[in-house]
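Complex shown without one protein chain; remaining protein chains in place.
For subunit A:
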Amino acid sequence: MHGTLRAAIPERHLRTDRWWLPPAATAAGLLAFVVYSTWRAFSNADYYDAPYVSPFYSPCLAENCEPMRDGPNWALVGTWWGLSPAILILILPLGFRLTCYYYRKAYYRGFWASPPACAVPEPRQKYTGETRFPLIMQNIHRYFFYAAMLVASILTYDTVLAFRDEHYEWGHMGLGTVVFLANAVLLWMYTLSCHSCRHIVGGRLKHFSKHPVRYKLWGWVGKLNARHAKLAWYSLISVALADLYVYLLAIGAFDDPTIF
């Protein structure tokens, strides 16, 4: 690991703080989400309870989806798809989060120990970073950003539909509506705080003074971008909670409390 001229320090690192805690907590949190979302995505059941549709199953792109009145039933892939329809759509938000600059830091540290923490050495002999396949594919993040905008728009549409009651009458609001609203807001904030978004709206410019509107937008996105890591976690939790809420309603664990 060390060149011959470096200081001869036999200890691999000399950190005395609990440097292992943040990567361990990150790995545990991400693992919990992966386990939960895998179970829910493959279960292909209990994802709709009028008027709420689980964000994991929206839009529903196969024929084998539950019918949702005015809901996101867009059977683009037709009848041949026999697996859970969630898999079709989850590829997009999964790709967005996998290539996200924050999540990359989180899982490189938490799962790959590359590095586990600052000034704590990696447990491997060779490192090429994102210079070659497959990690060079991280460069397509902006395309997943465009897709994530589309998904966030559809989940916003679902949130509008959540202002109906179970008989599809408008003018209703339940606890589920609040959960969906919070989830949509957090998803938008996370999506718009993306580093690629910051680059696209203005970061790529050399002369802000010639593009005052884009400069303003870049400033706003920059403010959100400073909270990108927090928003990544908040929106991850909110999307899981929104799904869990629909699941609990669908299995009849409780009735959606009505606000009006």
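Just so we're on the same page, contacts are C-beta pairs under 8 Å (C-beta built on N, C-alpha and C of every residue); 3 or more make two chains touch, one makes a residue touch a chain; residues count from 1.
Just so it is clear, contacts and distances are computed from a predicted model.
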item: Missing subunit (named according to UniProt) among the choices "Spermidine/putrescine import ATP-binding protein PotA", "Succinate dehydrogenase/fumarate reductase iron-sulfur subunit", "RNA polymerase sigma factor, sigma-70 family" or "Raffinose/stachyose/melibiose transport system permease protein"; value: "Succinate dehydrogenase/fumarate reductase iron-sulfur subunit"
item: Residue among A:Glu63, A:Glu122 or A:Glu166 touching the omitted chain; value: A:Glu122
item: Selected from A:Met173, A:Leu205 or A:Leu244 as touching the chain missing from the view; value: A:Leu205
item: Residues belonging to subunit A that touch the chain removed from view; value: 1-9, 13-17, 101, 104-105, 108-109, 114-115, 118-122, 126-132, 135-136, 139-142, 195-196, 198-199, 203-209, 215, 225-226
